[in-house]
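Complex shown without one protein chain; remaining protein chains in place.
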Amino acid sequence: MPLLPFYKKIMLKILKYSFYDLMRSRWSYVYFAFYLLLGIVLLFLNNNLSKAVITLMNVIIVLVPLIGTIFGVMYYYNSKEFTELLLAQPLKRSSIFLGQYLGVAISLSLSLILGLGIPFVFYGLFKSNAIWDFSLLLITESFLTFIFTALAFNIALSQVNKIKGFGFAILLWLFLAIIYDGLFLMSLILFEEYPLDKLSLVGTLLNPIDLSRTLILLKLDISALLGYTGAIFKKFFGTNFGLIISFVTLIIWVVLPVTRIIFKAKKKDF
Amino acid sequence: MKQTILFLTAILLAYVSYAQNTEVCQTCTWTSLKEAIAHAKDFDTIYVKKGTYKEYNINIDKPLAIIGQDYPVIDGELKGEIITITSDNVRVDGLFIINVGSSYTEDYAAIRVRKSKHFTIQNVVLEKMFFGIYIEKSNYGRIFHNKVIGDAVEEYNSGNGIQLWYSNYIDIEHNYVEHVRDGIYLEFSNNCIIKNNVSAENLRYGLHFMFSNDDVYQDNVFENNGAGVAVMFSKKIKMLNNTFQKNWGTASYGMLLKEINDAEIRGNTFKENTIGINIEGSNRIEYKNNNFTNNGWAIKVRGACYGNHFLENNFLYNSFDISYNSKVNDNKFDKNYWSNYTGYDLNKDGIGDVPYRPVKLFSYIVNRTPETIILLRSLFIDIIDFSEKVSPVFTPDNLLDHNPLTKQIVW
Partner (left out) sequence: MVNIQDLHKKFGKNHVLKGVDLSIVNGGIFAVLGPNGSGKTTLIKSILGMVIPNKGTIEVLGKNINKSSEYKYQIDYLPQIANFPNNLKVKELIKMIKDLRGKTDLDQSLIALFKLEPFLDKKLGNLSGGTKQKVNIVLTFMFDSPIIILDEPTTGLDPISLIRLKDLIQAEKIKGKTILITSHIMSFVEEVSDEIVFLLEGQIYFKGSISNLKSKTNQPDFEHAIASILQENYA
């Protein structure tokens, strides 16, 4: 019996409905409008594509995770009744939650890509060599959206209390976006007599925000990165090795929390 | 007196009109360059026809013009030096010289000029050589439109493309040098002009000055060398309109200045180098109208540098604009354009109303613990950079550009 395709079909249907639901909610428009505005303002202020891409990267690398987390938690809590309605239907739990998760993640990514893409395309992105930097930026930020929405679903699934859930989500963001780097910097300075290139690379891989930042550094700041002596560092940044490892790790960063969503969803009471 | 001059001129004219053309080829009277030189008279022209000539230790000891036709190949078969010029007024033109011998005791060159004046070496192609063109104790020469292609792998057993030693007033123009140790090397050589050359993929430096003064190099391109240009222990060098790019690596820079005084650096482009300019112990240098684009560090200042002026340069998208390893600053930055500048210009005079501080705390941290570079552009780093900007603790607090421009400078 072709069970798997059947579940997949159901999941895609739920994805579709969550997606439509979100596409009609005013939050998607707010999010989309925000990025549209950000893109336009940056281009207007900088008058230069490359510089706008750099500023954009600085801004959205912390904003995208924040919005992904908050939106994920919010959507989960707000659609609780809808979820219960679905749970009473003959549908597999994993397909319900995966469908909802993908619906949120895809609609957020779409708002991001369209919101930023439209002003940059009008500004003449296709004629510029900033297009690769920009594409890489959008790809990594989409990854971040998928990762942080998944993390948000994890938090919401484990935490019945809405306020606490929001609190944890914000804390998680704060930790990964800022505190982690502070601790990272401190430990690098503390252990500066030791060879640190392995530690610094591992430290980067363990935090998806750092990881995405590194991917963008590979494009924008390769000249500076190649100034460092460590052999592992050199291999990582000097060849495609770094790019491949980073993308593989980003995929792992999506897969792990999604797996936990499935696992957690199977055991949860509603 | 007049008579003497007339007489001398007459003799000279007779001599010149006497000058003959000789040909070297498989079926000619002379089948080798050595024979032709041995039998030539002063101021003769020797035409070398197309073909391969297996010769080395060719000594040109009289004023001759040796002109290759359709690039004849002079193959040294790795046995030693190929052409040595020991006479004034020699011209070598249009030869394809390969397989110079290598030795640990002698610097064999494809073409060596020794203690001679008024020589011209042009349209020569050199391959598989140890040293390319080696000028020693010779003045007033011209090295024009040559191509030097080495196959150097390691510094200790490879030679330089074009080397000047105790030689003054030499013009080096329109040459292309790659894959040697130093593309062009000047030692104790003054008043030379190095212009419109391309020096790329060399193991050590694209261009290297040691103890050489009053030289000018301009409109050259230095790309992907171990380091672009090293200027050391020299005075009054003019560096104009050169391009330094893609010099990547640990100790890699577009330009290295060490113990350089009173130089002028103008109109150059430093693009995508790990370090644009690395400065040590260099004083009274004027940096004007240079572009620093996408470098890791646009300028890295190490130790005693006094009285340098950085005027009207563009600093565009460098990971770090300026890095200092001390708290002391005696250099002046004025009217530069900094793409990292975030201030405003309320009176619209094109000058930002808030001074720009080009040294960041993070560059200080990276100097101390290089691995921290991995945190570049992190929000946390931005926060600590900001706090340092507000009240400098680790970086020189008088290092400011008081008149940062709000638009990129075009000249």
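Per-chain residue numbering starts at 1, and chain names A and B are given in the order in which the chains are listed.
Criterion: a contact is a pair of C-beta atoms (placed from the backbone, for glycine too) under 8 Å apart; a residue touches a chain by one contact, two chains touch by 3 or more.
Quantities reported herein were computed from a predicted structural model and do not represent experimental measurements.
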Where the missing chain makes contact, among the chains that are shown: A
Those residues of chain A which, in the complete complex, touch the missing chain: 10, 13-14, 17, 20-21, 24-25, 79-82, 84-93, 267-270
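Basically, only the chains that are shown with their structure count from here on.
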Contact footprint of chain A on chain B as seen in their complex: 248-250, 252, 272-275, 294-297, 317, 319-320, 339, 365, 368-383
Residues of chain A defined as touching chain B within the complex: 50-51, 54, 57-58, 61-62, 177-179, 181-182, 184-185, 188-189, 192, 196-197, 199-201, 203-204, 210, 213-214, 216-217, 220-230, 233
